[in-house]
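Only a single protein chain was left out; the remaining protein chains are all shown in position.
So, subunit A:
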Amino acid sequence: MTQSVVIQVGQCGNQIGCCFWDLALREHAAVNQKAIYDEAISSFFRNVDTRVVGDGGSISKGKICSLKARAVLIDMEEGVVNEILQGPLRDVFDSKQLITDISGSGNNWAVGHKVFGSLYQEQILEKLRKSAEHCDCLQCFFIIHSMGGGTGSGLGTFLLKVLEDEFPEVYRFVASIYPSGEDDVITSPYNSMLAMKELNEHADCVLPIDNQSLFDIISKIDLMVNSGKLGTAIKPKSLVTSSAGAFKKRQEKPFDAMNNIVANLLLNLTSSARFEGSLNMDLNEISMNLVPFPQLHYLVSSLTPLYTLADVNIPSRRLDQMFSDAFSKDHQLIRADPKHSLYLACALMVRGNVQISDLRRNIERLKPALRFVSWNQEGWKTSLCSVPPVGHSHSLLALANNTCVKPTFIELRERFTRLYRKRAHLHHYLQIEGMEESCFTEALSSLSALIQEYNQLDATKSMPAEELPRLSVAV
């Protein structure tokens, strides 16, 4: 069994991270009734005897003493991290795994990347090495951050290069929150563009997510809950979007519900690696199957179900509905329309009481409406995990490598160009040591090259598959 380390950077990253750890604890508590520290828990948590001072406290087997998250928390201002450390999860985090500063990055990628990057490089390396040492077999780093700000965007992507150099064998999965059109941070296009270049070059796999989609999903759930359409009650504990009991408090913390969706994404992504199932899928299989070319590593994700009705016996019609939902625009975590674009590959990660025949039936059903690239017509990767998420009897995470991410990137480029043409706000960046205009132009050409790749693939959409001659089997 392998371990993963979560690195949460910046305000957004840390808030999502907090929701993630809360959900992870609840999930393991639901599965692991006997409180034994087993391999599934060890993928994200260490078992520590808190009475021992210093490093010697790790316990590898037996009863759970105190669980510590395999996490590194980084923020260049203290507010968010402090709040976490005073909240209900304070004991889950190892106080030595934090890196904070006071002044923040001022929504400036250059400050996050260049200034804080060089300032904290040694510390960061030290914390990372420590986390790696605590792992028996480290397989993956998960980085959670936003693209539009300064710390998450700048320092978060600086980390990628460090990780690549220091731990070349370990996968780097990034959950990136892309800014929406109505983002309140004026410099977010610059920050996102500069961060994109780093993601292009140093990430193994990126899961782009945008706030607008998350918000739409929440609104839809609210509508369902409040309309009481079908007369059946929605189990509050089973809302993907909230922690138990937090249903009513949601009005106070508007981002919590949205963050919980991302947390669920990460949990479902790793569920087949942590828990047993009849068709396992490990994290290394994700990039092996879904990334046909190293640059095209952006995966559009969609999660179902988002809520469960109180009716427990789900007939297979409802099960099929789950599959259909996964391919509808409403359940995507980024605004995208995969059905009308070209699929390079698609993964279906199912949890709960779903069997291979259900999976096959639904693939056959949905396949005709989807367009796959000519050289990967049957491009499905499937996994079945027996353990369902908390409060649901089954769930589905669909990861698609699809050209539908292209519009997001094109829009990003346009917003960037609008600002850059006027050289607006540029001086804030250029006055940082190490920043030059070439950084911007290189980032722009990197993104343009990526868009061009997608364009080329889209162009093959309507062309018939090329029949290349080969030695034929005597049929």
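We take it that a residue touches a chain if its C-beta (ideal position, glycine included) is under 8 Å from a C-beta of that chain, and two chains touch if they have at least 3 such contacts; residues count from 1.
By our rule, contacts and distances are computed from a predicted model.
Name of the non-displayed chain as stated in its UniProt record, restricted to "V-type proton ATPase subunit a", "Elongator complex protein 5", "Tubulin delta chain" or "Proteasome subunit beta": "Tubulin delta chain". Among the residues A:Glu276, A:Asp337 or A:Glu414, only A:Glu276 touches the chain that is left out of the figure. Only one of the listed residues, A:Asn32, A:Ser180, A:Ser324 or A:Asn376, touches the absent chain: A:Asn376. Within the set A:Glu78, A:Glu285, A:Glu411 or A:Asp458, the residue that contacts the chain not displayed is A:Glu285.
Touch with the hidden chain on the side of subunit A covers residues 1-2, 39, 136-137, 139, 169, 276, 278-280, 282, 284-285, 287-294, 316, 345, 355-358, 360, 363-364, 367, 374-382, 384, 465-466, 468, 470, 472-475.
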